[in-house]
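With one protein chain removed, the remaining protein chains of the complex are shown where they sit.
What follows is subunit A.
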């Protein structure tokens, strides 16, 4: 169980998926496209986390599970770990990746800050800049992956992404009490 595929194939497929959902399937409904992409990410996250936790002992608490996401899970997906993890010790974690691999092809220009992909609030504030909205579409998939992985480890949460300074990307995880 572990055949290898070139990374460019993966990136190409993800780019095409995001483009297909936002321009062909749900061209007039970006919120619906975002939810579908996030749902795909959710299922992928479920499966991946089951796969990557076989060899290791189980987790005692939330912090260990988040650290697993930051280290082992992220290095399996992107060959690097999360660069910075912050928490407010009340159920919110910020995972910062200083050079998010799937966004490296996006040009850096001034983009509005927050993009919300939480599952309870699909009517996120839409940036007026079209390029910014397209960029934020690409972030729903990794948010879904993180949410799926944590859900399969027993931690229901909401994940949103923040791209105020590309290529760094922050994922905000809010654990539901």
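Side notes on the structure shown:
The working rule: a contact is a pair of C-beta atoms (placed from the backbone, for glycine too) under 8 Å apart; a residue touches a chain by one contact, two chains touch by 3 or more; residues count from 1.
Going forward, contacts and distances are computed from a predicted model.
Name of the non-displayed chain as stated in its UniProt record, restricted to "Origin recognition complex, subunit 3", "Trafficking protein particle complex subunit 2-like isoform X2", "Large ribosomal subunit protein mL46" or "WD repeat domain 75": "Trafficking protein particle complex subunit 2-like isoform X2". Residues of subunit A in touch with the missing chain: 1, 43, 46-47, 49-51, 53-54, 56-60, 152-154.
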